[in-house]
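For reference, the structure discussed in these notes is given below.
As you look at this complex, bear in mind that one protein chain is not there, while each of the others sits in place.
A, B and C are the chain letters, set down in written order, and residue numbers restart from 1 in every chain.
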Amino acid sequence: MEEKLKRKSDIEGVTATLLLSCQDRKGIVAEVADFIYRYNGNIVHADQHTDKTQGIFLQRVEWELKDFLIAREEFADAFRPLARKFDLEWRLHFSDEVPRVAVFVSRQAHCMYDLFARQRMGEFQAEFPLVISNHEDLKPVAEQFGAGFHCYPINPATKASQEQRILQKLEEERIDLVVLARYMQIVGANIVERYQRRMINIHHSFLPAFMGAKPYHQAYERGVKLVGATAHYVTETLDQGPIIEQNVARVSHRDSVENIILIGRDLEKVVLSRAVCLHLSHRIIVYGNKTIVFG
Amino acid sequence: MEEKLKRKSDIEGVTATLLLSCQDRKGIVAEVADFIYRYNGNIVHADQHTDKTQGIFLQRVEWELKDFLIAREEFADAFRPLARKFDLEWRLHFSDEVPRVAVFVSRQAHCMYDLFARQRMGEFQAEFPLVISNHEDLKPVAEQFGAGFHCYPINPATKASQEQRILQKLEEERIDLVVLARYMQIVGANIVERYQRRMINIHHSFLPAFMGAKPYHQAYERGVKLVGATAHYVTETLDQGPIIEQNVARVSHRDSVENIILIGRDLEKVVLSRAVCLHLSHRIIVYGNKTIVFG
Amino acid sequence: MEEKLKRKSDIEGVTATLLLSCQDRKGIVAEVADFIYRYNGNIVHADQHTDKTQGIFLQRVEWELKDFLIAREEFADAFRPLARKFDLEWRLHFSDEVPRVAVFVSRQAHCMYDLFARQRMGEFQAEFPLVISNHEDLKPVAEQFGAGFHCYPINPATKASQEQRILQKLEEERIDLVVLARYMQIVGANIVERYQRRMINIHHSFLPAFMGAKPYHQAYERGVKLVGATAHYVTETLDQGPIIEQNVARVSHRDSVENIILIGRDLEKVVLSRAVCLHLSHRIIVYGNKTIVFG
Partner (left out) sequence: MEEKLKRKSDIEGVTATLLLSCQDRKGIVAEVADFIYRYNGNIVHADQHTDKTQGIFLQRVEWELKDFLIAREEFADAFRPLARKFDLEWRLHFSDEVPRVAVFVSRQAHCMYDLFARQRMGEFQAEFPLVISNHEDLKPVAEQFGAGFHCYPINPATKASQEQRILQKLEEERIDLVVLARYMQIVGANIVERYQRRMINIHHSFLPAFMGAKPYHQAYERGVKLVGATAHYVTETLDQGPIIEQNVARVSHRDSVENIILIGRDLEKVVLSRAVCLHLSHRIIVYGNKTIVFG
């Protein structure tokens, strides 16, 4: 491993994060740790999980690139023998990458405000260049934060063609992550497929309770004592993708539907932003229809 | 109102609690307050709620019987004109009544232990003379707390006759409230009807999520990040009666089903006991399929 | 009560809210309710509380002005006999008043963003014309939301004179409520006195734990398993004013101080905004060093 392979950018503070999963076998932890150790990587976080019922091993390892003896572009080759031995599924991320995020909205601004305010304050290492909507209402908010706003009104007749245009725009803008921030349209299969495990939705209920439309009204009708919000990856089946984060808040008979909606907003924005943060810091592995979230 | 009407037992500390509901109309609060005031009742708690969407007014008023000028047995007559004027539905309770509670169990003891320990510590003003079960397992726990234990094994062929015997036992023991403390049998319509709004069940999920059997297994499969428990009045439709109390706890991918079950136990017992306490202190009004819980 | 007394603005939906407190005496509920009823007021919310230990009665009553037979400017006269009889302390608010709020900040933007975003979305019935700071950093955020930004750098030598200028500015702008949104300066006695019960601070700990500086660092050092935030009215004694709202979030050994600070931010902004909302909707009565918050 020659010193020349090292990139200039691998400076103080930059880390690599490896997410991997495989059938659980003896020795996997020791060999992965040994691999990084052998090439002089200083592990700053390591976390693993074994799903006993399915016999699956999952791991997240983060180490400093400074002094690490393998260059970024050489990693795959160097890691291949180990990956083959354990039949690993793996992804590698570098902490100085800056992913590009598109935010989809309709008429409600609370999640959008929260996401953009956090981006401005540096809570996300990501760019937010693009807002997509089916209504014009939130254009001023996008402008306020200097993001492009593109409106694609959708009705049954135009849905297919409009979504084709949206997909083009996403590709044009090299979008890595789509965030549905109270976008009140079911996203078509084309976009879902293209952004598999890279599209996060906020549903305004504690899933799987109250799937579908108007969950707060459903909650009010049912007389529940807590309402919730759920952030999940979008899959082809509505409101049934892998759950990333959830939270609840207490309500009582004193809370009207309008009040429950206000209480719910605070849940939604914090839960969604937390899920986006976890995704952007490479803390999530999806397997089956579940997520592992490394804390 | 003569002094002779006053009962000896209406001593220091005994209170009357009036629960009422009616169509919302101007003046109802003033007239009820004035009624109690006029007969020299000292209101110690008063709480009301108006359901705007349905136009229903609900109130709980508690006052000291000491110095109150109407005797217990005369209250209905005295209150009738006001009740008629507003077409009130109302119930009156006295704080020195001691209701009798039957606890239904199967094999899991955590809710049963919690209920009986609280009863012993004086948290409930109630007697717990009777435990009904479909299994023999928890007989020693009943004996430990000096309660009668009666086992009625149930299978499809014997269900009707066994439940008839249970109902007889409940009547024999003059039971006022039935608590299903993880009783793993669907209670038949006869008992449900007889104990309408007087039978409380604990369901081990955050209803309406995961109705029916094995909710923790369902929760594990779905990959939720919180699990819950729900105490509700039993109605003829399984797990759909008016919700009294709910709570949730955080779980993660680290929690096996077994662990989720343990976490859930603590929710169940506290939620169920809280619901029983609210019922016994006359803090709940059921209307439609919802509850008002006066805090 | 003549019809001419009625103001044009007392249209559909406008309500009056009366907050009152007095020594607890029989009949007070009945007489207040009767007063509003007699003048044809339709009560939409009423809530009361009796502090038994101190013998104090507190009440919040909200009714529709439409059809109410007393004009706004006549209320005090009409209500005086009742107020005298029970020696009431009382305030009256109308729901179409639009209070003016000044937000004090330093360098951290999360509470400021949250307050202004909510104001834009209409969650507060209030204007936010003014931002006061001791640093220039957040000027762009104020501009983004169209609020005036005034910077008063403070050091021990200039504190008195700068605060005098701040007070002038607050009066010039006719400010009704001051919100300290992570303003990292102890506010002097002059301003505190002038805005008694009208100045809300967010402290980034679960008071009374970790008063004073760097509470998250204190929390990290102590190894607590939950961190909190507290919104309270500002009094002359630091971090000891009447608490309005608090919340906590779980942390673990995995959370660095930096991470705890991020988790805390979400608590702070939601707790502070909730306190501001409660104040602006006239739901708080302060008595002694405590608050009654009518839900």
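Just so we're on the same page, contacts are C-beta pairs under 8 Å (C-beta built on N, C-alpha and C of every residue); 3 or more make two chains touch, one makes a residue touch a chain.
Note that the structure is predicted; figures quoted are calculated from it, not measured.
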item	value
Residues of subunit A (touch criterion as defined above) contacting the omitted chain	26-27, 29-30, 33-34, 36-37, 40, 42-48, 50, 52, 250
Residues belonging to subunit B that touch the chain removed from view	109-110, 113-114, 117, 120-121, 123, 144-145, 252, 254, 262, 266, 270, 295
Subunit C residues that touch the omitted chain in the full complex	49, 51-53, 206-210, 222-226, 228, 242-248, 252-254, 256-257, 289-293, 295
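The criterion applied here is as follows: only the chains that are shown with their structure count from here on.
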item	value
Central subunit by CA centre of mass proxy	C
Centre distance in Å when subunit A and subunit B are each reduced to the mean of their C-alpha atoms	43
Where subunit A touches two or more other chains, by residue	252, 254, 295
